[in-house]
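A single protein chain has been omitted; all remaining protein chains appear in their positions.
Presenting subunit A:
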């Protein structure tokens, strides 16, 4: 595994840390949810209305309680994932309401799209888990969307997945379903199996919905990503150091809260901070600032001793074109090589999280494969790998194509493209397909050949019964 490189000096880290602590102590942060206010009062922190002022010593003491790494358990133990410890975990995009197609069209995402993206993630060797809210299935009533989404992850793949964080009640439903899958709440309390995404509302706020979700996951010892998205220039200062300090303050406040509720509960330090587009005020994500924020966040989370989430195959392009490719590669590569562990939005995202694209998913899957290969670096551990003997056998002027050593090693040493075209011009020109068209053919082929791993019939029946019961309760 490659050593991770730093983008901040130790002195810069200290300045950011102190600035964030000053923000939390002197400006404070607003939590709209009353139960949370009670928790901070009980821990002796100053509270005015819904604004909480956190003491630096207290924040440091609480953040210290969070584990440096944890294992997320899949129903197939081969897919268990260690979050932290230099690992990189890839998964699909999260939360997009639209689908952009290969022909340049736009439509609402549906439950059928949801199942498809879970299957594509399940089929990929570069995508380690199936993610969560892979699209917003707009054809399902939002009272029961979380149930249908969890069911899709559970039945279409045996990899790890994410649950709802949309308020306490929905979060508890996701946790209950995961508990049934793994044999009970006690089992997943011992072996965490569900992770969710908690977002602050920048600047310096957390809303009811997210705080309810945070409480449900913390209470049951399920991990959560606690993330801040500072749009530098609009929801945060236009300086990189200022925006990073603000993000850091928000994330630390969230981690502190989670540790107050359940000391030692696993958390991931999350960042999606980026620069605003200053002409329109809109979010923009496929940029060097986003890459820098992801890298700096990885470094800050090493400083605090927790795993990190950031980066992704991020782009502002509306279709699978050159912009989609170069932006996504930049942000994913930077995040991965500087030590981000949990990479939400690795595959499929177009136009600053607004849309998922099947073609983009396949392009990002390819990028992910390339980056994962890069992260493996050089293997110098054996004579076999150093290859002196074969160099001697071939000697000056020969070639290595017919050596056993070559045949034995190239498959594991080299990245093999699934999408990129390496043919001659004439061979390519026969069909003349660009990346977008090749990606379209590829995802259709993968879906057509995908078989979901079998799920125990008894477990499946119990989960379906739970969904049926909750649907009756939730749809009035």
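By definition in this document, contacts are C-beta pairs under 8 Å (C-beta built on N, C-alpha and C of every residue); 3 or more make two chains touch, one makes a residue touch a chain; residues count from 1.
What we mean here is this: contacts and distances are computed from a predicted model.
A chain of this complex does not appear here, and its UniProt-recorded name among "Methionine synthase", "Aspartyl/glutamyl-tRNA(Asn/Gln) amidotransferase subunit B", "Multiple sugar transport system permease protein" or "Xanthine dehydrogenase YagS FAD-binding subunit" is "Methionine synthase". Looking at A:12, A:234 or A:262, the residue that reaches the missing chain in the full complex is A:234. Taking the complete complex into account, A:142 is the one of A:10, A:142 or A:468 that touches the chain left out. When you scan A:45, A:124 or A:166 for touch with the missing chain, the hit is A:166.
Of A:68, A:187, A:201 or A:261, it is A:201 that touches the chain left out of the display. Within the full complex, the residue among A:2, A:27, A:112 or A:278 touching the omitted chain is A:278. On the side of subunit A, the interface with the absent chain consists of residues 95, 97-98, 106, 108, 136, 138, 142, 166, 201, 205, 207, 209, 231, 233-235, 276, 278-282, 354, using the contact rule stated above.
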